[in-house]
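Coming up: subunit A.
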Amino acid sequence: MMLEIENINAGYGEIQIVTDVSMNIDNNEIVALVGSNGAGKSTIIKAISGMLPVSSGSIIFEGKHIENTIAHKIITNGIALVPEGRRVFPYMTVLENLELGAYIENDQKTVQENMEWVFGLFPILDERKTQLAGTFSGGEQQMLTIGRALMSKPKFLMMDEPSLGLAPVIVDEVFKIVEVLHNEGVTILLVEQNVRKSLEIANRGYVLEHGRIVLEGESKNLVEDEKVKKAYLGM
Partner candidate 1 sequence: MLSVNRIALGIILIFLLLIPHIASSYVVYVAVLAILFSMLTASYDLLTGYAGPLSFCHAAFYGFGAYTSALLTLKTGMSFWLALPISGIAVFLFGVVVGYPALRLRGHYFAVTTFFFGHFMYLVFLNARDLTRGPLGLGGIPPPDSIFGIDFSSLTANYYLILIFGILMVGFLYALVNSGYGRLIVSIRENEDLAEAVGVNTAFVKVMAFSISAGLAGITGSLFAHFFRLLHPTTFAWMTSEMIVVMALVGGIGTLVGPIIGAGVVTFILEMMRFAPELRFIIWAILLIAILIIEPRGLAGIFARIRGGI
Partner candidate 2 sequence: MEIFLLQAGNGLIIGSVYALVALGLNIIWSITDIPDFAQGSFYVIAAYVAYFAVTLAGVPFLVALVLGMCVGAIMSFSCEKFLYRRWRERTFRLAARTQLLCAIALFFLFANVANALWTSKAKIFPAYLKGSLLGFSYMRINVLLAAIILFLVVYVFINKTKPGKAIRAASMDLGMAQVLGINIDTVNSIVFIMGGALSGAAAVLVSPLYSVFPTMGDLPLLKALVVVILGGFGSVAGILICGVGLGVLEALGAIYISSAYQHGYSFVILLLMLLLRPKGLFGRV
Partner candidate 3 sequence: MKKSSRVMVIIMAAGMVLLGLSTAGFAASVIKIGYTAPFTGSAAEFGVNGWRGIQLALEEINKKGVMVAGKKHTIEIKRYDSICTPTDGVANVRKLAMQDKVVAILGDHCSSVCVAIAPLCDQFKIPGLTIECAADKVTKPGHEFYFRMRPSVGLMAPLFTPTIVKKFKPKSAAFLVVNDDYGLGLASAISKELDKFGVKTVLTDHFERGNTDFMVYLAKIKKAKADVAFYVGVVPEGAMILKQAREMGLTESAKLIGSEEMGEMELVSLAGAEATEGTYAVSLWGSVPGDFSKRVTKRFNAPMHYAIIFAYDALHTVTRAIELAQSLDPVKIKDAMKKVDYQGLEGHIKFEDFEGYRNQCKFVPAIIKWEGGSRVPLK
């Protein structure tokens, strides 16, 4: 088991967002975490990445407790994040953004190798490596964020709403990349509101409603489940 989340509770200050959430992610799985806005998906991601403390419960990554670890230490375990809303460093070039993705890597040769790998995945980044990230379109920025996350050669990649606000063509591209990465052996936690698309490529899925896991299982079963629709549309 790569990641085990056991009964975590987390939120902002006194506002509890997620309640008793437990999840498992196996090696080289794609797991989709779906649910409507405000259900608590991003909160779980933030708790794993150390941006938010958990008030109880544990997060175990490869047998090591990582809950409430300070944010900048999480990445050293091989966990990377593609954050919601892209969050590139707008006044830095593509190259610099990517270099920062490999901030923890001190070996220049490895950085170079990872860079080659990322450029192979996203040729557009290679073409525009001296351009400022802030001048990119939304889709390009999303590519850059994914590329940046990959620069640390993570074992486990969390993607928070990677398709949000992108044109349909780009969305398809993003999902294609997720599959490619999966084939390269990266374990992926995919948080999406595009339920159908994400369940299509995921091995398993969790449905989050109001801070609790209401459904989990093989993703092909979930696609058909009426409860998913209910979770979204409240019927």
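Here is how the candidates were picked: all candidates are chains of the complex that A comes from, given by their letters.
The rule is short, and it goes like this: a contact is a pair of C-beta atoms (placed from the backbone, for glycine too) under 8 Å apart; a residue touches a chain by one contact, two chains touch by 3 or more; residues count from 1.
For clarity, every value in this text was computed on a predicted model and none was experimentally measured.
This complex pairs subunit A in touch with one listed candidate out of 1, 2 or 3: 2. Contact residues on subunit A toward candidate 2 in their complex (touch as defined above): 13, 49-51, 71-76, 81, 83, 87, 89-92, 96, 99-101, 103-104, 148, 152.
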